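Apart from one protein chain that is not included, each protein chain of the complex appears where it belongs.
To keep things simple, chains are lettered A and B as they appear, and every chain counts its residues starting from 1.
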Amino acid sequence: MIGIPQSPKSPLAALLVASSLAALAPARAQADEAKFRIGVVTFLSGAAAGPFGVPARNGAEVLAEAINAGKVPAPYQKPGFGGRPVELVFLDEAGGTTKQVSEYRDLVQRQNVDAVIGYISSGDCLAIAPVAEELKKLTIFFDCGTPRIFEDASYKYVFRASSHAAMDNIAAAFYVTDVLPGARKIAGINQNYAWGQDSWSDFENSMKKLKSGVEVTTSQMPKLLAGQYGAEISALMAGSPDVIHSSFWGGDLDAFVLQAVPRGALKKSTAVLTCGETATHKLAGQIPDGTIIGARGPHGAFAPDVELNRFFRAAYQDRYVLYPNYPAYHMSQALLGLKAAYEKAQGSGTAAPTPDQIIAAFEGLTFDSPSGPIRMALGKGHQAVEGTVYGQAKTVDGKLTFVNVKHYPAEKVNPPEGVKSADWIQAGFKPAK
Amino acid sequence: MTTSRRTTLGLGAALAALALLAPVLPKWALFLVVVSLAKGLAALGLLVLMRTGLVSFGQGLYFAAGAYAAGLARDALHLGDGVLMVLAGGLTAALVAALLGLLLARYRAIFFAMLSLAFSMILYGLLVKTPALGSTDGFNVSAKSFFGLSPASGVGRYGIYGIAALSAFGAAVGVDRYLGSHLGRLAPAVRDNELRVEYMGASVRNVVHLNLVLAGALAGLGGAVTALAVGHIDPEMAYWTTSGEFVFVAILSGTASVAAPFAGALLLELLRSFAYEHAPNTWQLVMGASMLAVILFLPAGLWSVFARKRRAAR
Partner (left out) sequence: MTLLAVLVDGVIYASWLFIIAAGLTIVYGVMRILNMAHGSLYALGAYAAASLAGAWLRLGFQPMASYAVLVLAAVLVGAVVGPLVERGLLRHTYGRDEVVLVLVTYALFLVLEDLVKLAWGVESYFITEPYGLLGTVEMGTLSYPVYSGVLVLAAVLVGVGLRFGIYGTRYGKLLIAVIHDREVSATLGIDVDRIYLVTFVLGTTLAALGGALTAPTVSVVPGMGVEVIVLAFAVVVIGGLGSMPGAALGALIVGLVRSAAVHFFPQVELFSIYLVMALVLAFRPRGLFVAAEARKI
């Protein structure tokens, strides 16, 4: 070979250096010290964007603006976080856990945000929690459901400002036994992933604990985003169950209702839709009377008539026409919880509190939200509990209303501190000592 | 100097560069490099397959097998050292590949791609249906020690970085030697004309099978490194989109050099981070358009840019 052999490592090394530098460049040079910057991660693309991610983003946007303008009602009238303006940095949650961990590191280590609020997918929450701990960054999960986060581990930097999903299905079982005392034959259609599997097993076990002689006709587990449920609906109808439980959400829920209703499947059996609220905005007129609807807490149509809620609804509707749905409420709980903790840590002084002070203030905090008071009661003060509400749909003059609305206080549908949800159900819902 | 010796030297220099860069690189970049090296390992496996004329749309199977094996090595076998976990990942994936290879080695072209896809989707389905392994939520993974040293907080990152860099170096050198060896040179021969290889007395089936195992082992190593770096594993690793990404990295990089898949993976990660940050609502559009641009304007892969320059310099 003629000429000086050039080693092939040089392009690789050059590429490495050049690309690292190139990527470094857009990093914001020491962010504005005055602002409290929050990374907000929700689904902006994919199937979960429409029903969850985008309403949550909208909620965060509306609320952050109101917070900065000092327009939020008491006890949140102080502008910003203790006078410090809030800035949100939005990120898409799509792309899987590896990508999310990578983006989280980027948010924390490069963009230097002061806190992160985010994550709808339970898988993402489970993956992010240890990373938050490693990077020592205050992180508030707002919507993901799995109880495993604080039941299997404990964290210092991680909080969840909304109830976990066991509550939804325990309360659903209570509600079914309350309003349909004769129901014995139950069936389920849930998406084949952790959310659907957990939802069904919590509901099934709770029903069996609450009532003797409960019989499962079928438990259908179609793939996430399957879209076509013809065969499943036939299988459900064949067993003529009293109750059909479903934790479907988004397009899958819409499709299931649209395909089941014309076939009369939801007339002969009463559907229990634990996430039904996100679909009620659009499916009004399709949902048969008597269908049991949940909102994963006192959110949306089930939210209490208090000043904070009236304000949030009006501000959201003003910008986005629709009413805020439960993910938007969950987002408001995370943002307002953080604000409450920040201002409690700040006390009467004006100096910005340290992250450790904010965390200490957040632990075990009780704060107001559009959904009523939230208590950080589980997971050593890191996991919120709230009551929940179920109701039955009734269409009046083409508008969907709710009847037989029942509230379940937090301690009745959440396990006490230190008890795992599944064990609590098996032990027959023993109240805290 | 032989080309193989030169490549080894070059890779050694790259390894040294990685070691020197470690203290300088910001932490987020450290993570990015580790993930890129892990994906590069899987793509390197595809490079071996592509030399043999095969493209697998199911490498996610071995990637996930390696990751889960690493996680279980710690939880079930109490092999808590990062090095052992990664080795367990590579070994398990190689075993799985050896087994599936009995069937897969008979297939070619699009049918090979589709059958590997089917297998990876079956593993995905099995993992989703296994609550003991966390179903779709997966479970968290962390090493108790690295090279026998317990990771004090903050040092653990460098342990993973070291493992990733050494695995990538070892794999690249190994694959380079293999491709230059007598057996390795049969790969392009199989791609070009199987019948002639058979006439010469070599077993096409064995060559393909061996390369399948090699590619599987590399993907398994990558999966195990990813598991350690991310700290979490879930069935998504076996999903076809993961496999598709590896194919993309392999094609983007071209088959010219064993270093190319690593550079390609790094570039893809950087591009994606960039797109996420600056176009959170349209990052797919940015990715898709960049892919199209590379395919249309750099038909031989990104590496061809360097290769061309080098030729020009001579």
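Assume a residue touches a chain if its C-beta (ideal position, glycine included) is under 8 Å from a C-beta of that chain, and two chains touch if they have at least 3 such contacts.
Because the structure is predicted, anything quoted here is derived from the model rather than measured.
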Neighbouring shown chains of the undisplayed chain, as defined at the top: A, B
Residue among A:Ala69, A:Ala238 or A:Ala314 touching the omitted chain: A:Ala238
Touch with the omitted chain, as defined above, among B:Phe146, B:Phe248, B:Phe262 or B:Tyr276: B:Phe248
Of A:Gly264, A:Pro373 or A:Gly418, the one touching the omitted chain in the full complex: A:Gly264
Missing-partner contacts on chain A, residue numbers: 44-47, 49-51, 53-54, 192, 218-223, 225-228, 230-232, 234-235, 237-238, 240, 250-251, 254-255, 258-259, 261-264, 282, 286
Residues in chain B touching the chain absent from view: 55, 103, 106-107, 109-111, 113-115, 117-119, 121-122, 124-126, 128-129, 193-196, 240, 244, 247-248, 251, 281-285, 287-289, 291-292, 295-296, 299
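Rule of thumb we're sticking to: only the chains that are shown with their structure count from here on.
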Whole-Å gap between the CA centroids of chain A and chain B: 34
Chain B residues touching chain A - in the complex, by the definition given at the top: 1, 6-7, 9-14, 17-18, 21, 25-29, 31-33, 35, 128-129, 131, 134-140, 142, 153, 156, 226, 230-232, 234, 236-237, 242, 257, 259, 262-263, 266-267, 269-270, 272-274, 276-278, 280-281, 283-284, 303, 306, 310, 313-314
Interface residues, chain A side, partner chain B - complex: 2-3, 5-13, 15-17, 19-20, 22-24, 26, 44-45, 90-92, 95-99, 101-103, 105-106, 108-111, 122-123, 126-127, 129-131, 134, 146, 148, 153, 192-195, 197
